[in-house]
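A protein chain is absent from this complex, but the other protein chains hold their places.
Coming up: chain A.
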Amino acid sequence: MADKTAYERVKAARRPEKISTAELINHLTSGFFEQHGDRLEADDPAIIGGIGLLNGKPITVVGIQKGADTDENIARHFGSPTPEGYRKALRLMKSAEKFHRPILALVNTPGAWPDVESEYHGQGSAVAQNILKGMQLKVPYITIIVGEGGSGGALALACGDRVFMFEDSIYSVLSPEGYASIMWKDAAKVEESAEELKLTPEALLADGIIDKIIHEYQPGDDLSELRDFLDQEFSQLAKLPINDLVERRNQRYRNF
């Protein structure tokens, strides 16, 4: 897998056949109860959130879900959350904190949804609140970047204690297409952009941005190994005194 070029990795991360966030949620947890709405305005289908049992213990999951076909993609706006989506995630994270549930965030987004209405509803503010709260949550918080991890829209769900990436995933300050058009005024230079952005899991692990690469799972695969791994990670983090947990999380980002 590591012999793929950066741009091949971009394409692999965007494959519609990849295992979906919904399947990961349903097979990693049992008895998943989905919760809708931000209690302010709307329910954003780009984010699936709720409570499930991980090896018998309750966790809160928030995950960004792309559509499987055109209709679903339009409804979920291609996995780009609106402010309402981020506020739903924030509401569920606060609820998780209240009930001492660890948080698992699954990220697969090209970025926050860029439209006029999202601007009117405070996209910047919504992302900012998630980051601010994320840094202070008094429960273990783990993120897996499943496919695309695009800029602030990804970071909004990725400032936890651990950040992992699937083999076929990417994480960058903006898309290679956006980078190409800003740096060279030429959107066609995506391959060079992908290289320069150092957006592969290997490059990001070497740079200390992420903590581990998780091997790629296909739809229908048995997820018990991943489930046990997350169970272990959450158990370890949950043993830390709360102040230490938050302090270590802050230190993780303080070093950047």
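Here, contacts are C-beta pairs under 8 Å (C-beta built on N, C-alpha and C of every residue); 3 or more make two chains touch, one makes a residue touch a chain; residues count from 1.
As a working rule, contacts and distances are computed from a predicted model.
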item: Among "ABC transporter permease", "ATP-binding cassette domain-containing protein", "Acetyl-coenzyme A carboxylase carboxyl transferase subunit beta" or "Amino oxidase", UniProt-listed name of the chain not shown; value: "Acetyl-coenzyme A carboxylase carboxyl transferase subunit beta"
item: Residue among A:Glu34, A:Glu119 or A:Asp186 touching the omitted chain; value: A:Glu119
item: Residue touching the undisplayed chain, where the options are A:Ala13, A:Ala96 or A:Cys159; value: A:Cys159
item: Contact footprint on chain A, counting only the chain that is left out; value: 112, 114-116, 118-125, 127-129, 131-132, 134-136, 151-152, 155-156, 159, 171-174, 178-179, 182-183, 196-199, 204, 207, 209, 249-250, 253-254, 256
